[in-house]
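One structure below.
Missing here: one protein chain of the complex. Every other protein chain is in place.
For reference, chains read A and B in written order, and residue numbers begin at 1 within each chain.
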Amino acid sequence: MESVTAVQPGIQTFKKQSQAKEVWRRFRKSKGAVAGLLMLSVIVFLLVFADFIAPYALATQQDLAIKLQGPSFSHLLGTDAFGRDLFARIIHGGRTSLSIAVLATISSCLLGSALGAIAGYFGGRIDSLIMRTLDIFMSIPDILFTMAVVFALGAGFINLLLALTLAYFTNYVRLVRSQVLNLAELDYVEAARAGGSGSTRIIITHILPNAMGVIIVNTTLNVAKIILYESTLSFLGLGMPPPAPEWGLLLADAREYMRVAPYLMFFPAMAIVLCATSVNLIGDGLRDALDPHLKS
Amino acid sequence: MSETILDIKDLWVIYKTDLETVHAVNGIDLRIGKGKTLGLVGETGAGKTTTALSILRLLPSNTGRVLKGSIEFHGQDILGMNDGQIHAIRGEKIAMVFQDPMTSLNPVMTVGEQIAEAIMLHNEGIVTAEVDRRVDAMLGMVGIQASRKDEYPHQFSGGMKQRVVIAMALACEPELLIADEPTTALDVTIQAQVLTMIKDLRNRLGTSMLMITHNLGIVARTCDDVAVMYAGEIVESGTVEDLFLGSRHHPYTDGLFGSIPSLTSRAARLTPIPGLMPDPSALPKGCAFEARCAKRMDICLQRHPEKATEGTHCILCHLYGEKS
Partner (left out) sequence: MYRYVIKRVLFLIPTILGVIFIILLTMSFTPGDPARALLGASAPQADVETLNHELGYDLPFTKKYVNYVTNMVVHQDFGTSYFTKQSVFDEIWPRYLITIKLAFLGVFLASVMGIPLGIYAAVRQYSLWDTIPSLMAFLLAAVPAFVLGMVFLFYFSLKLNWLPSYGIDSWTSYLMPAFAISIPPAAMNLRFTKSSMLESIRQDYVRTARAKGAPERVVIWKHALKNALLPVITNIGLSLGSLIAGAVVAEKLFSIPGIGSLIVDRIGYKDEPVIIAGTILIAICFTVVMLIVDLIYAWIDPRIRAKYARTKG
């Protein structure tokens, strides 16, 4: 908001407030959001310094002598059926899971937003073409599509990334398209066009920044969804191939030993839930911070 | 002197949120006589809608609060009534028409159903045939074919939607109709139609009215009495003659009249009132209008003005206070 030129001293003027600061202030007010941010920071810290906290060797080195031991001082969360340290496995598994989730979210966001912006802005046949294709993609349940891609192309980081991107980009197309449709009609876009700005410039400088709020909230919430989804895939054996200690895989392994070593199941499960919950808290906090109206 | 049906005394209303307290209405007195129309004039944010909502106790329950004062309808204080009593009054004795017809109607119910609901809520045991007859009659009164009663709001234009809202409000022939900027959201040509219709209905049914508007033209056409509101206070009130023909006015009223474009004079620029209304969460100690007033004096900054009364004409200003 700009300041109104004062005609007489003392007349009310509006303060110019930095939008980002305002959003951050509102975000800080929500205890849940702040808790989520803290939790996630701890998790990220553990993952980034994984090699120092629990070397990869611990995660993969088999030592049948100490197999299936419960939590102890030397092995914080116990060992699995092959004597591998569970804590180390969880941390390293987290690296893969989280990095895939974040990368897949970013790439599906880029792909989907680009398509949505193009469809919304240019309209007409391009719009119809994109939306019809989208309908078809959305008619295939994500998991089946992902399985098909993984089957066809084989397991591996890039293939998994591709599969996840193709499964999730559809979220963004509709979203960005409707934002663009709403915003493209606003007067200041007309003004920009009248001033001679080209289409791409208009999209990038005027429309996208305003759609950003919605995109950011959705992206954050999608990270949580993809974390859960990716763990489901690795549970089914469709994620990264062993010996990558992904969380889903840890849970699949734990199934056999439920009777004797239930902790093998509970700890990775808690890791998944904590991770997803912290991201969800942040996402909710962002949503409330960006649109305070939503909170009665 | 006609009988007073609505008497508001020293009403104070705030909106309290986590961040701040907004002083929306700060000690107002209003009186509406039987069969009379009171115009409540002011800029956006002056507190007009808040006043109207308070009368029917429709303030948002989580933030709106009446700090003190009384609102008496036929001598009974509305603010002290229980739920049953207030539900009996709403729609039947006092009805309200809101500003935006596009969102005032429920999109998934037919207009006939919505009008019928108003009737059935206040006429226990009424037979369906009678309800239908009345719905048709109301629609006819506002100029809508009765055959359209099974249509949904989205099938009507803005002006027609507002007519439906008015039909709904008058369905039980209330004694008082509160109209909060009923024509502001409509096209100018439709505005005139709807206004004429409201006047006709009022004359026919003898309804009293509280007409909230920022348009002085509407006030001149429809009102008997006027109250000018600024920053939650009534700065000037009187009959419509006092306001339009009188010689002494609150400086704000002067500003309002002065900012109307004239068809006759050849002025190159309009003369708006400079500045903006004070932030209602941080009202000044003295006169609220002081910062924008062309005739301000030192006392205006320090002390809150008192009402100066001359017959039916009241002005809240230091200019007329001690001197008269």
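Side notes on the structure shown:
The rule we apply is simple: contacts are C-beta pairs under 8 Å (C-beta built on N, C-alpha and C of every residue); 3 or more make two chains touch, one makes a residue touch a chain.
What you are looking at is a predicted structure, and each value in this text was computed from that prediction instead of being measured.
Of A:L47, A:I215, A:I272 or A:L290, it is A:I272 that touches the chain left out of the display. From the options B:D7, B:D29, B:E43 or B:E117, the residue with contact to the unseen chain in the full assembly is B:E117. Not every partner is drawn; the one left out touches chain B at residues 56, 58, 83, 87-92, 95-96, 98, 100, 103-110, 117-118, 121-122, 151-152, 154-155, 165, 168-169. Contacts to the hidden chain, counted on chain A, fall at residues 132-133, 135-137, 139-145, 147-153, 224, 228-229, 231-232, 235-238, 248, 251, 254-255, 258-259, 262, 265, 269, 272-273, 275-277, 280, 294, 296.
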